[in-house]
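A single protein chain has been omitted; all remaining protein chains appear in their positions.
So, subunit A:
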């Protein structure tokens, strides 16, 4: 690696359903990150934005939109869109620019305002669009998460109580996070009393969509040393690898998987491929990880991710959960931010919010949510069609 890239500032606008313009959240997050870094906006020479496709044209050119809102000062700009992985791709663009020696300090920012109600596809008769097809046939987002959850039950013996326990665990720690949207401590009874949406998942097993904004200030190690922050958390890896053909797990919004019928082709799942590249790039293994922020679009999906990150053997995540090993204070705490269960998903901001959490944890600034002695953290999230990202931060 030619130059190391470190995180000297992190900021977030609290998640919620505020109904304001997304730019406002992004600016608030950026200003908090700048203040956290102790530098002025004029020090930044590259703005990398995570795009939002729900907020009109300004969202498509998010990098420039945020640069304008903070005050044009001649930075270069970039905008990345990769659904939930947008933030990681925006971070990768900034990191590459710094590693190439083309920039010293970059702002990475993502923010979103979510519309009310269901996100439905455009109407008409459009069988060439997989999103139209699956809605027409009655297959919604929770369908996919429920299929994965049910498979865990039939294959590994996971139970509804296990899924509820993920929610209880995350809401307990999320209740202590002032940036989280949902800060109530839910009980297993609360989860059991919520309506069944897609068997075996209930309303409280599935994450909501939220408004929110997250930002990072990243810079070269040289720059960080010059301002006395040479020990800031380093970005050890960013993985955005695709799965390998043939992907064997049906992914939103597809109606079918790839076929593995051709000679020499093996069926595989996508979530497992992301961390492999991340570990390799960081030069560490799952045994070195102190905490993980994973994409709990559903409670059961947190358990899948734990296994995909190789933090537990395949099929054993629920056993670890039952023993408290994935809770704060356990062997490998997962989602000590409260996760999507407590935040709800703000698409272009979410991957960055995961990295914000790791940054504060690795600095030891997380108060009563602090993972003691955290030195290495990993994130994982997923976009559409089975691509996603995984980021490793090291102290």
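Just so we're on the same page, a residue touches a chain if its C-beta (ideal position, glycine included) is under 8 Å from a C-beta of that chain, and two chains touch if they have at least 3 such contacts; residues count from 1.
Methods note: contacts and distances are computed from a predicted model.
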| item | value |
| --- | --- |
| Hidden chain of the complex, named as in its UniProt record, picked from "Sarcosine oxidase, delta subunit family", "ATP-binding cassette domain-containing protein", "Benzoylsuccinyl-CoA thiolase" or "ABC transporter permease" | "Benzoylsuccinyl-CoA thiolase" |
| Touch criterion as defined above, residue of A:69, A:99, A:147 or A:208 at the omitted chain | A:147 |
| Contact residue for the chain not shown (choose from A:77, A:188, A:208 or A:267) | A:267 |
| Contacting the left-out chain in the complete assembly, out of A:27, A:103, A:180 or A:197 | A:197 |
| Residues of subunit A (touch criterion as defined above) contacting the omitted chain | 118, 120-121, 123-124, 127, 130, 132-140, 142-143, 146-151, 154-155, 195-201, 244-246, 248-250, 255-265, 267 |
